[in-house]
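Of the protein chains in this complex, one is absent; all others appear in place.
Chains here go by letter, A and B, matching the order in which they are written, and residues are numbered from 1 within each.
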Amino acid sequence: MELKKEKLPEALALLQSDARLFLPAEADGLPQFTVWDGKQAPCLSGNPPLPPKDVLFPRSEKMYGYNLSTGDVADLASPEKQVIFGIRPCDVKSIEKLDRAFLEKGYADSYYRTRREQLTTLSLGCTEAARTCFCESMGLDPADAPGADLMLNDAGDAFSVKSNSEKGEAVLARWGKLLTEDADKDAKGAGKDVSVHCAFKVDLPADLPERLTARFEDPAWAALSRACLGCGCCSYICPTCYCFDIGQENRGAEGTAFRCWDSCMFSDYSRMAGGHNPRPSKRERLRNRYLHKLAYFNERYGTTLCVGCGRCVDKCPAHLDITKVIETVGGER
Amino acid sequence: MSDQQEKMRQGAEKLLQNEEVGYVIGWGTTRFADRTTPIFIDTPAAASDFVWNEYAVNSLAKYLLDDKYPDKKIGVFVRGCESRALNRMLKDKQVKRENLYLIGTPCDGKKAGRCSLCRERNPLLYDVLLWEPVPNVPAEGRFDRVRAIEAMTPDERYGYWGAVYDKCIRCYACRNACPVCSCRECYVDMSRTGFQGKQHSRSDNQIFGVTRAFHVGDRCIECGECERVCPMDLPIMGQTQKILKDINELAGEYECGLDAESENFLGAFDLDDKDEFM
Partner (left out) sequence: MAKKSTAVHPAAAENVTAENVPAAAQAAPAGVRHGCTCEGNPLLPQICRVIRITQETPDVKTFRIQTPDGGKPFDPMPGQLAMISVMGAGEAMFSITAKGDDWLESSIKRVGALTDALHGLAEGDLIGLRGPYGNHFPVDAIKGKDILFVGGGIGLAPVRSLIRYALEHRTDYGQLDVLYGSRSYADLVFKADIFENWPGKCNTHITIDNAEDAWDGHVGFVPSYLEEKAFSPEGKVVVLCGPPIMIKFCLDSLMKMGFSKENVITTLEMRMKCGIGKCGRCNIGSKYVCLDGPVFSMSELDELPDEK
């Protein structure tokens, strides 16, 4: 199936009619996943500096309200239908990884689960790789996101459209007569442009988690951390980082609890009451962050916590580079 | 430039050979030709890793705070901006001059937005100057951006900063990169106190922005690191510059970090202060 590009605004309007629609667009001079205002032109090239992680795992969200005089507690989880259009395959993959973290291993996080069940993802395959993109090294296909509900790929004056799920089918049904049969079915297949490749690569040894864990005391960690400024930039722009903090605020007898993003790079992150900090300097904090991504998550969930989107490589103020960490600590010895 | 790079490598190599310094802080390569990263070299052989090109944008001064009590002197390449930062850090007693070996590297400007406003390209203090000073270029429009914001109506101005801080993700890169932001423990990290709400909201973000601006405003050397490191490209040096502009208008010409003796404006006490309550 195809969706002619001229039909896109109409198709988006249909999505928006019963759900909050996020898409990458220029807002306040910055490309970002934003709630569509009905007029904005979506950015169809590149990927915004912030991933759409916020849609499932908001920077701040209210968890529950409570009343100290009555003792009542009210869950404030909000089941709202949401759609993301234009999410790239790397960011789709990141949602699959967040699913593992939030929904598995004993407990399902109900705030995440509520949003996740109500989310439909319409992925747009990449037609070009930014110079910091290394998703192929992480085992992804820049032009295909099997985890998306609907996969769109550029096919000249149209997008080829492929559904991967019931939610995707529902979108196709809703778009109905906006869709046309592929003009050139055989030549294009699923409309995949197989010519997209990442120039930026890293060799990922099969035993990387074991190597990194075995090199926990390696002096390379201290060396790598020296240029680090200890800010939370990498964690906050990372589509797979999911650490959070929980807090409460009282207003008279009533109050709300909230949770918000946090970063394991911050000094107070693991500092305990009384002052002891098991990760007292940026060496331990940087090591923990990369080991979480490249070893601990694998041990727990059998997959790395990195999708190769390259945002951290692009934005790190000190120009640290996760591929260099992989090569330096995880390389052949 | 390559000639200068060679001088830097040789200079660092000699210092390490003679064991005058424990290590030297400079710039090294990354996987991208147009990016460098701070490197810390402690053997003479590795001194050839240093690079000097238009992409040597990171300020090196801040890293001196990571090692306040070194066994040996720390060697560091110093441009005009690093030297102004160091003057401020010396005055604030954050580093000790005798712990530092300053290798002066006059600078023609790098590929960083701030360099167009640079008024001091040559290091103001150094132990050795690797090459001849370069002529300073008159920087036009130091406070143009501040004036444009001042010209807004209050509502417009609130809208402007509101939009800026809606985008802020509070990664604190601006704080961590700022060479004059030197508290051992930042008020932000004192989670017990509740000074800084941890929620991400316009108001909590703005509290951070305003507090940061006032904590460093009168010590700001306008190196622009805060803006360079911001992943959201927010124009936050406009805030510290507003404070600098006000000081300039209230008290005459004022620049930070030109020497290691001057008090910061808001930290100085004077019986002749205009405000009698001071």
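Remarks
We adopt the following convention: a residue touches a chain if its C-beta (ideal position, glycine included) is under 8 Å from a C-beta of that chain, and two chains touch if they have at least 3 such contacts.
None of the values given here were measured: they were computed from a predicted structure.
Across A:24, A:147, A:308 or A:330, the residue that sits in touch with the chain not pictured is A:147. When the missing chain is restored to the complex, the residue among A:72, A:128 or A:203 that touches it is A:72. Only one of A:2, A:136, A:154 or A:262 touches the absent chain when the whole complex is considered: A:262. Remark: the omitted chain is touched by one listed residue; of A:47, A:164 or A:323 this is A:164.
Against the chain not displayed here, chain A makes contact via residues 63-64, 66, 68, 71-73, 75, 77, 96, 99, 101-111, 113, 116-117, 119, 121, 146-149, 164-167, 213, 216-217, 242-250, 255, 259, 262, 264, 269-274, 278-279, 284, 288, 291-292, 295-297, 299-300.
One rule holds for everything that comes next: only the chains that are shown with their structure count from here on.
For the pair chain A and chain B, the distance between mean C-alpha positions equals 32 Å. By the touch rule above, chain A contacts chain B in their complex via residues 28, 30, 32, 49-50, 59-60, 131, 200, 223, 226-227, 229-233, 235-237, 245, 247, 249, 258, 260-263, 266-268, 315, 317-321, 323-324. Across the complex, chain A is touched by residues 30-32, 35-40, 58, 62-63, 66, 163, 166-167, 169-173, 175-177, 185, 189-191, 197-201, 228-229, 231-233 of chain B.
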